[in-house]
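Every protein chain of the complex appears in place save one, which is left out.
Now for chain A:
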Amino acid sequence: MEEDINRLIKKIKKGDHLAFAEVVDMYKNGVYNICLRMVGNRQEAEDLSQEAFIRAYTKIDKYDVERKFSTWLYRIATNLSIDYLRKKKPSVYLDADLPGTEDFTLKSQLADGEPLPEESIVNSETQALIQQEINQLPLKYRSAIVLKYIQDMNLKEISEILNIPVGTVKTRIHRGREALRKRLRHVNKG
């Protein structure tokens, strides 16, 4: 896999669009889900993911082949999402929190009829509720929590993606977990 990606990157550096399309197909789910859980909206996540890939393409010369490609790419996606949320006006936040909006997002999600992973047993209302609570987390905690529990990454990788020490990652995850505990304690599984 790592060898594959290095072979593709050599082609991309020469301007090979098809090679880059292969990379997009390999990582689009990961990039998209980071953005989706960070911003909590499908359309915005789609736009941000495209932006992340285009940025990766134009900055491919800056990618250090010695390091893991996914770490570099997820870092671009995470930073873009954080920048986007910081620039987003508070009024837009309010719109996103209006009752019904989440539900709408969710319905369009289900209408696409995409196969959901089998372990996904929480119903749609619960999913919307969880996302709503993620949206309430401060960005520092949110990014660490999303990488850990949505992308299932280890602390070392998260520290590289967020460019902070492992100890700080732990603190952020602990605080994020505590905040979610208070908010999600009344949610029934399933």
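Miscellaneous remarks
We adopt the following convention: contacts are C-beta pairs under 8 Å (C-beta built on N, C-alpha and C of every residue); 3 or more make two chains touch, one makes a residue touch a chain; residues count from 1.
By definition in this document, contacts and distances are computed from a predicted model.
Between the names "Putative DNA modification/repair radical SAM protein", "Anti-sigma-W factor RsiW", "ABC transporter ATP-binding protein" or "Molybdopterin biosynthesis protein, E chain", the one given in UniProt for the chain missing from this structure view is "Anti-sigma-W factor RsiW". Counting the whole complex, the residues of chain A in touch with the unshown chain are 13-15, 17, 20-21, 24-25, 28-29, 32-33, 36-37, 42, 45-46, 49-50, 53-54, 57-58, 109, 112, 114, 116-117, 119-122, 126-127, 130-131, 134, 145, 149-150, 152, 155, 170, 173-174, 177-178, 180-185, 187, 189.
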